[in-house]
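Questions regarding the structure given below will be posed in turn.
One chain of protein is taken out of this complex; the other chains stay put.
First chain written, first letter: the chains are A and B, and each begins at residue 1.
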Amino acid sequence: MSDITKEQIRQPENLVYTKTKLLTDKALSYCPGCGHGTAHRIVMEVIEELGAQDNTIGIAPVGCSVLAYEFMNIDMQQAAHGRAPAVATAVKRLLPDRYVFTYQGDGDLAAIGTAETIHACNRGENITIIFINNGIYGMTGGQMAPTTLPNMKASTCPYGRDVETMGNPLKMTELIAQLPGVHYVTRQAVHTPAGVRKTKKAIRKAFDLQKQEKGLTFVEIVSNCNSGWKMTPVQSNKWMEENMFPFYPLGDIKVDGQLIK
Amino acid sequence: MTEEIIIAGFGGQGVLSMGKILAYSGIMQNQEVSWMPSYGPEMRGGTANVTVVLSDERISSPIINSYDTAIILNQQSMDKFVSTVKPGGLLIYDPNGIIHHPERKDINIYTIEASEAAGKLGMMKIFNMIVLGGFLKLKPLIQPEFIHKGLEKSLPVRHHKMIPENEKAIDIGKDLIKAVQLV
Partner (left out) sequence: MKELKLMKGNEAVAEAAIRAGCDGYFGYPITPQSEIMEYLMYQEPYKTTGMIVLQAESEVAAINMVYGGASCGKRVMTSSSSPGISLKQEGISYIAGAELPCLIVNVVRGGPGLGTIQPAQSDYFQSTKGGGHGDYRLLVLAPSSVQEMADFAGLGFELAFKYRNPVMILSDGVIGQMMEKVELAEQQPRFTEAEIRENTPWATMGKPNDKERNIITSLDLDSHKQERHVAHLRDKYLEMEENEVRYEEINCEDAEYLIVAYGSSARISQKAVELARAKGIKVGLFRPITLFPFPKKPLLAYTNRIKGILTVEMSLGQMIEDVKLAV
């Protein structure tokens, strides 16, 4: 290793990875170790591979990814908290030959936007919903989310989520999978190279199905929030595997309009 | 000329559509018109009423407290509107189902047994046109040709085959109207 100079590393023939040009050069605002950056990248890579930069409209939510439009180098709209599926509905209805996707967190999609999510799914809108589930409100500083696990601590449940008084975590993905308008539902994670590959494949599949006008496609990405969980990135990924995955198991939930048994 | 009319009865008696035909006929005769219904829960199974104004001039208010003519088709409407007829004005009612007949002495009162006639003909749908005929007999504000055009405009095309029956009902109404009290 020591015989390669910095100059040599910068030579094109030594290049092993480049950022897709569909991500802007703006430095990501996410905490180091957060899954959002990877999720952004693979969504944009899929759009680049589809050659759809000029043919895609993305809807950003309110939450950590409120500024997604700063990083995703395509036409973007920023929606009110929870309303992205309604916004996307109109965009797709009025521009049916475009790819339209929303990118939403758990508070946005599964709490304040519950109605918009369920009804866009139920109408079978030809859109793709990318759902980042990290079980916490990251942007506002680590409050309890609809997806916060039982007994998990957050700033508004400092002694852990008491399901007796605070309700159970909401499995929105399983819930919307029941609806006939929803064609493809999967739950993935991006904390390992294999996970990234699988998630990217799932997003590509969702966009392809959107093109075929199959109905709503929904990709949940279970993610970490090392800041909100008060852990190091490595600890948070381990904690996610040990605690989040048993409650939110990875894998396909609905394929070709059929629930996976 | 300005004629301010209230038509009131049960929902389903064709109160609103009678008003609409009258108003549309007015437009066909190049008059100014307004049609203002009661709406919302009032319409659901209970009473329905509509205010129609026909005028040669621009109509200011479509909402009125006193009327030149009241056409009353049930007891609730009689109770509500009998006092709103202007002195010297006209009250037409179908006595079917009316228990408390109007007692005012300062208005012209006519009855029209329209529901009985429509029932005998087995055509309750034209009940409201019989009533309209009675009104037009007393106040021929609109010429028959414009009533015909008004019917064409108000009824969906698929119901245009019913227009002759409607016009016949108007003629029946003209014969059925009976004076009770004249001032």
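One rule holds in what follows: a contact is a pair of C-beta atoms (placed from the backbone, for glycine too) under 8 Å apart; a residue touches a chain by one contact, two chains touch by 3 or more.
Keep in mind it's a predicted model, so treat the numbers as computed, not measured.
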Practice problem: From the listed residues A:4, A:115, A:163 or A:259, report the one that touches the chain absent from this view. | Solution: A:115
Quiz item: So which of A:44, A:64 or A:79 would be touching the chain we can't see?
Solution: A:79
Self-check item: Interface residues of chain B (partner: the chain not displayed)
Solution: 20, 23-24, 27, 32-37, 39-41, 59-63, 153-154
Exercise. Extract the touching residues of chain A with respect to the undisplayed chain.
Key: 53-57, 59-60, 66-67, 69, 73-80, 83, 86-91, 93-95, 98, 115-116, 118-119
